[in-house]
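Following this message is one structure expressed as structure tokens.
Left out: one protein chain. Kept in place: all the others.
Every chain is named by a letter (A and B) in the order it is written, and numbering of its residues begins at 1.
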Amino acid sequence: MKLGRIKSTLVAVALASSMATAAVAEWQPSGPIKLMIAFRAGGGVDTSARLLAEELTARHGWEIIPENVAGRGGAAMAAALKDEPADGLAIGMTAMDSLAYGVLAAKNPGFTPEDFTYLSAITGTQTGLIAKSSRGWKNLGDVIAAAKAGEEISAGAMSAKLADALYLIGQANGVEFTTVMVQGGKGGLNGVVADDLDIAWAAGPQTQGVKAGDLVNLVSAESAPLNISPDAPLLNEYNVEFTFGTKFGVVAPAGLDPEARKVLQDAIVEVVNDPESKLNQFITRAFSGPEPIAGEDFDAFMAAAREESERFLKAVE
Amino acid sequence: MLGRRAELMLGAVFLLLGLFVIVVWVPQDSETWMIETFRRQTTMGDAFLPMIAGALVAICAAIHLFMTLRRNEEQETDGPVFDGAALAFLVQLSGLTALCLAVMYWAGPIAVQLFASGETGDAATYRQMRGTYPYKLLGFVLGGFSLVFLTTSLIEGRFKVSRVISSILAVIVLIVIFDLPFDNILLPPNGDW
Partner (left out) sequence: MGVFEYVWAGVMAVFAGPEAFAIFGVGISITLLMVAFGFFLGIVIGATPGLGGPFVMAVSLPVLISIFGFTPDALLPIMGFLVGVMKGATVGGSVPAILFNTPGTPDALMTTLDGYPMTKKGQAGKALRTAHFASASGDTFSDLVLFTTAPFLAILVEGYLGFAEKAALIILSLSFVAAVVGASPMKGLIAAFLGLLIASVGTGEDLYPRMSMGTDFLANGVPLITAVLGVLIMGEVFSSFEQMWRDRRTEAATAEIPQSGDNSLSFRERRKLMPFIGVSAVVGTVIGALPGIGSTLAATLGYATGQKMHKGPVNFGEGTPEGVAATEAANSSVSGANLIPVLSLGIPGNVGAVFLILAAESIGGFNPGPSVFRFTTTEVNPELVIAFGLFTTMMFANILNWTFGGQFMRWVGIMVKIPKPALMPIVFLLTITAVYVQETSMLSVYFLLGFGLLGYVMRKIRMPILPFVISFILAGNLETALRQAFAVSKADPLFLFRSPLSVVFLALSIIVVIFFSRGKKSDPKMTSEVS
């Protein structure tokens, strides 16, 4: 294919020229940056990504074009981003777990964790198991007691990992939940509110309901107590050694020039940390707040996440 | 209603499609079967919905075939579905569309390759130049104009000067609506580079 060759030559020239200039001055994007978002438009992560783009444009004058590549728990975005040139003009925002558990659990994900350069984490989830307050349950222990007393407990989960988590919790405590897969961040919440489900995972949208007293966080799936329900117990109180929260972060294709990586990750961290930035204010409200983890720390974090996922998969199999 | 023969063909085509879906496509091309048991949980697999849909397409097509066979021959019918003219038209329209989209896609990159050089004299790529005038609009203007003008001419069967003007105006209006006011909107084909 002749035209295809022209395209690849153009790409090669772009790479060569960007590397040549990198050594001279601080790296600057040579064109508009495509920001792929691994989530559907309109959700919390999508909003965070768009705020990040807005702030980066305001601070550095970079032209950033957000684009939603949702689907298959982040795998769709990862597969698309992997094939982009590593020239700093394509980055992606995703749930970091899709590059840990997601890769390990899939038979043929189409990409590996090594296909990416990890720029920075932004924030994390506030995952808890929720129920209606009117049920009278105060924590997961009450639910387990009810299940032991013979009550059928239906539980909503929005990902395969959280469904596995329910299985593991049940196994560790000698009960069994009826797992129901729900769609999107609010699926479980809606199921619980409409009395279609007894309990469900929720990663943040439950905040309002918990504050108002309609809902209760029965347990925290994070490694630390939840911001809005500091009294909710952690999973290790119920013989479960794993946690099920995740971070959201920005990645680029593998082989990104170290100069470019540094410029991009510094720019992101600056926005995340600035209490004046819209992104900072939004993630403080909707997620766990600013949690920038950049550079080698981020690589180490991802390695640890993959190691834990491996142990987790062994435990459930 | 179409002619009896056309309705019979239509029923047969959809019957075959439905059967193909449930016998070959879905079973070969989905990870889980209709019902899956995994860690003592029995759930619906990914094959469930397409299998049901494919089976129902086949069933409805079979009923349609049966009803058409029983149908009275004398019922009023419309003209033939596809005639030579429709085919000729489709071929012309597809060729023309493909050509214009190719112009739209490649005009910018080729122009960059021929004329653009970076500040230091080395060649620039379209990926870098897709935010710069005039390259960013080149593909859209040339491809868009030819698409509008050529389809109009195809439909009318002749070239008219007034249509050249209206086509140029249409492209200009689209650029004014989409490109000028917004920084974060990309006209075709700039998102692909």
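Going forward, a contact is a pair of C-beta atoms (placed from the backbone, for glycine too) under 8 Å apart; a residue touches a chain by one contact, two chains touch by 3 or more.
It should be emphasised that the depicted structure is a prediction, and the values quoted were computed from it without experimental measurement.
For the omitted chain, the shown partners it touches in the full complex are A, B.
Per the touch definition above, the residue from B:L16, B:I35 or B:L69 contacting the chain not shown is B:I35. Residues 1-2, 6, 10, 14, 21, 25-26, 29-32, 35, 41-50, 52-54, 56-57, 60-61, 63-64, 67, 78, 81-82, 85-86, 89-90, 93, 97, 101, 105, 140, 144, 147-149, 151-152, 154-157, 162-163, 166-167, 170-171, 174, 177-178, 182, 184-192 are the ones on subunit B that touch the missing chain.
In the full complex, the hidden chain is touched by subunit A at residues 40-43, 46-47, 50, 65, 67, 69, 71-73, 75-76, 79-80, 102, 105-109, 154, 160, 178-183, 187, 190-191, 193-194, 196-197, 208-209, 211-214.
Basically, only the chains that are shown with their structure count from here on.
Work out the mean CA point of subunit A and of subunit B, and you get 34 Å between them. Contact residues on subunit B toward subunit A in their complex (touch as defined above): 31, 39-41, 43, 106, 109-110, 112-113, 118, 122-131, 183-184, 186, 191. Interface residues of subunit A, counted against subunit B in their complex, comprise 3, 6-7, 10-11, 13-14, 17, 20, 30-32, 34, 53, 57, 63-67, 85, 87, 89, 107, 163-164, 167, 176, 178-179, 181, 316.
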